[in-house]
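For this depiction, one protein chain was excluded, whereas all remaining protein chains were kept in their positions.
In order of appearance the chains are A and B, and numbering begins at 1 in each one.
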Amino acid sequence: MRTETGFDHSLYDRFPTSDPRPEGELEELERIWCAPKGWQLLTAVNNNYIGIFYVGAAFLFFLLAGILALVMRVQLALPLQGILPQETYNQFFTMHGTVMMFLFAVPMVEAIGVLLLPQMLAARDLPFPRLSAYAFWAYFVGGLCFFASLFFGLAPDGGWFMYPPYTSLTYSPGINADFWLLGIGFIEISAIAGAIEIIVGVLRTRAPGMTLDKMPVYAWAMLVLGVMIIIAFPSVILGTLLLELERAFNWPFFDPTRGGDALLWQHLFWFFGHPEVYIIFLPASGLVSMMVAAMARTPLVGHNLIVLAFLATGFISFGVWAHHMFTTGLPNLSIGFFSAASMAVSVPAGIQIFSWIATFAVGRPRFNAPTLFLLGGIVTFVVGGLTGVMVAMVPFDWQAHDSYFIVAHLHYVLLGGMVFPMFAAFYYWTPMTSRHPLSERLGKWAFWLMFAGMQVTFWPMHLTGLMGMPRRVYTYLPGREWEVTNMISSVGAFMLAAGVLLFLIDVARSFRFTTDHDAGNIYDGGTLEWLPTGLYSARSIPVVKSREPLWEDPGLAEDVKAGRYLLPGSATGLRETIVTSPLLAEPQYLQIMPGPSVWPFLAAIFTAGFFILLTIQAYTPSFTCGVLAVVCVLRWLWDTDRRVKEVTVDAGAGVRLPTYVTGPSTHGWWAMIILLIVVGMIFVMALFSFFYLFGVQSQFWQAPAPAGHLAIILPAYLAAAGLALLSRRMLAREKTEHWTPGVLYLCAAAALAAGVGADMWSWIGSGLVPEASGQGATVYALLSLEVLLVGVGVLMACYLCARNSRGMIVRPRNNSLDLCVLWVVYAAAQGSMTGVLTRLVGA
Amino acid sequence: MRTWALLLAGLVIWTVHFFALYIVGSIWLTTPLARALTLALTLLCTGAIAMFLVRARRYLPETAMDRWVRSISLVGLGVSAVAILWQGLPALLI
Partner (left out) sequence: MSGDSLIPVLTPAGPYAGSITMLAWLLIAMATAVLAIVIAALWIAFAGSDRLKSRLGGSRTIWIGGIGVPVVILTVLLVYGLSLTRNLTAPVPAETMRVRITGEMWWWRVAYLDETGQAFMIDANELHIPAGRPVLLELESNDVIHSFWVPQLSGKLDMVPGRRNTMPIQADAPGVFSGQCAEYCGGPHALMGFVVIAHEPADFDRMMTERRASRTPVLGTGAELFQRTGCAACHRIAGTKANGTAGPDLTHVGTRRSLGAGILPNNRGTLMGWIGDSQAIKPGNRMPPYKMLSAAELEAIASYLEAQR
């Protein structure tokens, strides 16, 4: 393919330019990107700040969850100890797992992405800075409140995967389980927001010329991560929604006495839960690939194979979820499929390991702190991967499942596959954001303590599991020698903690955050994050010609700093970056980016407030926060989608780019499509629940609501979609009245409401109530999802009418209107499918 | 679009194979019918992979990017084929 968008590649030959840059251009750029100071820092949206906040917050949760583990290990060092009473221990292990998985691991890999990706792609920022800010603050405030539940004895105690019926209201009557369900709700929001950023960022904001084959492997890992999040997270979002509905309103999704099934939760949870661990591992292995190449001072051997390994892991990891359910009594043939797929998913991991070995062998690797953490991580991960193959074998899993063997396995893959790479990344990339690098000497000590500590802690657990000790036990009886391996593990845990402490000391002594006086490229990496940067990232956005631009062109850093590439200053007087095409990274348009804003911060506080207050059943304050959150979001959106006076600008050397684009190639459209995929996946999982409960418990089902009512429902939805599309078409016409598009959209939203209203009325009339059976619960859950979509549609209609009245919906095409139209069309489609599919099966 | 289709062909076929098998196993459990359907689906998907392999090998790349797409596509088809054959084994062995 020679050109993707019609862009003339010979324009690249104009760079680097040789004319001197105008006076004051750099100062102007610095002024525009200047960071807020003092309290205003809360309003920062730039990825350098949000990224460092995010990394710091995630690391804080790592420490907090780690402390919980230390206390647990003290308890388990000897039999029948009472340091922690039973109930407290049960809360501790639940919180350790939940905080590590939801508040540390996924946020940390996203955080490193927020910090690193734009730099690596030579973009000025992520495509939706305010969304990052919102995601971060919601996660941080919500996460702290969630952790605080421990101090009130209100922490959840059902294990980090919270299986019903134990977590249903009957056996967990307190609000502890609700803390988990609602508590991780906002973390789910953050993760989805992060995924949207990353997908659009990787595919649409790369430096010009960075075609897909020249994209760094870390960007590939993050792309796959983003797609995995949007496919996997909806499953746990729906699952937590259903369990909360069961607890709050008695809708029997998981209660077998009324047509529910405890295993439905497990399917929903693990369809998310297994990809979740690859969501954690892939970005870390992407970082490892980048660091191995840099440490070995040679390009990564098998680059293409690694890219393929990421893609393959991304897909195949969705086919293994039931290997967490081998002991539940699933049909044997199905178990066989999952065992086979679980074997298959280990092949891409093997590809990566040997690629790293080959790269080290070709290059001249150095034994510094990052390399030590990399090697320690690789060896540890290989052990974990091998025990993973062992438990992929069903009969062996029948012995090892739910024992300390699994605890060993999961810690080996998580520490080897994510935590050690994370520390390697800290040592390697700190010079990019700090005035001083971290200390090599302390780093080596920290490594050896952590590595040895890790082995001493977790290696014996393989044996402990084979000795018959199950997991999640607050104590054990003497007389079986379990205390021997347990004591060794407990000692190791403190060694590991000592290593982490050393690291903290190193950070406190050496790390000084900066955006423009960083320590520089001391490890001589070859990719773009090592360009000299300010808060605006690179001074000018280079044209990329290879995978390691800094190695291939030693003068690149100097040229970029002198402004000899694209966008050496601000073309419009505002913050900007270049949006490029997904395959060949051809420049398409100039994106105007936002500066600091208080609205995402406030929206996040109110969102967290909504969930936390709902959990403690303070309903009025909760709903107030909810309304305020919506108001803040709308106020934030109000600032979006504005035109500047320049229709096109000179992005450098005469390359002209438009400043306002509409349609399927805009980053906003892409974000909405990705969001709709998330909504769609939630719908798919709800449909799965519906058909699954019909499959296992059809004796509880009654006849569905009359199919004849579809004659009202479907036309209503069709009208909604049609009116929405019409509003868009009317906007494009010269002769349309000013208020027509807004009113048409309003009618579309009304038609949506009519559709779901008719469907709801039809089901209520059929006599089905949600508490009655699995059918009732799932039908009304599907209807509730649609009501939610319609509600958002109505909100969008009011928002559009407000914008329209201010003359902000400008002909011929407008992004705000387009995105809202996409929403209504999707909602109409989902509503129609709900109406048809729920009437398909029954008594 | 075509580039993504080529890159992901093998893995998409894997996805179809796996989820079709999951549905077969869930509806028909461990029965001769389920085994027969599994083998049929495995044959079908292996055939699809073979077809794409032939096409990919015939695809003449013009640029370095095209060569890269072809290389990833081929390995993806290969890895997917292995996974598909493994997933078909339970029909014979379980």
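We adopt the following convention: contacts are C-beta pairs under 8 Å (C-beta built on N, C-alpha and C of every residue); 3 or more make two chains touch, one makes a residue touch a chain.
As the structure is a computational prediction, the values presented were derived from the model and not from experiment.
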Across the complex, visible chains touched by the hidden chain are A, B
Filtering A:Ser18, A:Thr257 or A:Thr620 for touch with the omitted chain leaves A:Thr257
Of the candidates A:Ser132, A:Thr387, A:Ser540 or A:Gln775, the residue in contact with the absent chain is A:Thr387
Missing-chain contact among A:Leu375, A:Ala748 or A:Leu800 belongs to A:Leu375
Touch assignment to the omitted chain, from A:Arg480, A:Arg656 or A:His738, lands on A:Arg480
The one residue from A:Thr328, A:Gln617 or A:Ser805 touching the chain left out of view is A:Thr328
The missing chain sits against chain B at residues 79, 82, 86, 89-90, 93-94
For chain A, residues touching the missing partner are 85-87, 90, 157-159, 163-166, 171-172, 256-257, 261-263, 301-302, 305, 327-329, 332, 335-336, 339-340, 343, 346-347, 350-355, 357-363, 365, 367, 375, 378-379, 382-383, 386-387, 389-390, 392-403, 463, 465-477, 479-481, 697
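Definition applied: only the chains that are shown with their structure count from here on.
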Cα centroid separation, chain A vs chain B, in Å, comes to 28
Chain A residues touching chain B in their complex are 1-2, 211-213, 304-305, 307-308, 311-312, 315-316, 318-319, 331-337, 339-341, 343-344, 347-348, 583-584, 695
The residues of chain B that touch chain A in their complex are 3, 7-8, 11-12, 14-15, 18-19, 21-22, 25-27, 29-30, 34-35, 38, 62-66, 68-69, 71-72, 75-76, 79-80, 82-83, 86-87, 89-91, 93-94
